[in-house]
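Report on the structure given below.
Right, chain A next:
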Amino acid sequence: MKRIIQLAAGIALSAGAAAAEVAPGDVVFGEYGEVVESLTGVAGDPEAGRAVMNKGSGNCVACHQVTELEEVYPFHGEVGPSLDYVGERWTEADLRGIVVNAKNVFPDTMMPAFYKVDGFNRLGDGFTGKAKEGPATPLLTAQQIEDVIAYLMTLQ
Partner candidate 1 sequence: MKLTRRATLLMAMGTAAAAVLPFRASAAAEDAIATFTGGATVGAGGLTLTAPEIAENGNTVPISVDAPGAVSIAIFAVGNPTPDVAIFNFGALSGSQSASTRIRLAGTQDVVAVAKMADGSFVKASQEVKVTIGGCGG
Partner candidate 2 sequence: MAENVTPRVRVPRSAAAGETITIKTLISHPMESGQRKDSDGNPIPRSIINRFTCEFNGETVIDVQLEPAISTNPYFEFESLVPEAGTFVFTWYDDDGSVYTESKDIAIA
């Protein structure tokens, strides 16, 4: 969590340079919850996105199985669907929409919104159990989401 906060702070500092970045409240969703525009305008790095899949970051493998990751991050969850071939089944815009806020696509899903800062019930300060003072920090940064999307698109 600390790392996410630091990253977010870093982004805030370089706000001028990252003028192209879309804030969580400004994301434009399509009719089916897809997000066509890149959140940063900077191409995602699949290698960096691969690292985000693990615990301590996106923790995607807590719920999703990815054969390609079994060796490096063992023990995958079964709560969500397998992500094998996810890059064939979905477009980049679809995947971006699902990672940003899956509930726009699947209203009852258990999947958390990774780029959302409002509308929470009893928002906590990370995993401390205490109330969060001030606005939420998205679970992943805009660039981390672009990186994850780039990685997911390699799963073909």
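Criterion applied: all candidates are chains of the complex that A comes from, given by their letters.
In this section, contacts are C-beta pairs under 8 Å (C-beta built on N, C-alpha and C of every residue); 3 or more make two chains touch, one makes a residue touch a chain; residues count from 1.
A quick note: this is a predicted structure, and the numbers were derived from the prediction, not measured.
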| item | value |
| --- | --- |
| Touching candidate - 1 or 2 - for chain A as found in this complex | 1 |
| In the complex, chain A residues that touch candidate 1 | 1, 54-56, 59, 62-63, 71-75, 77, 126-127 |
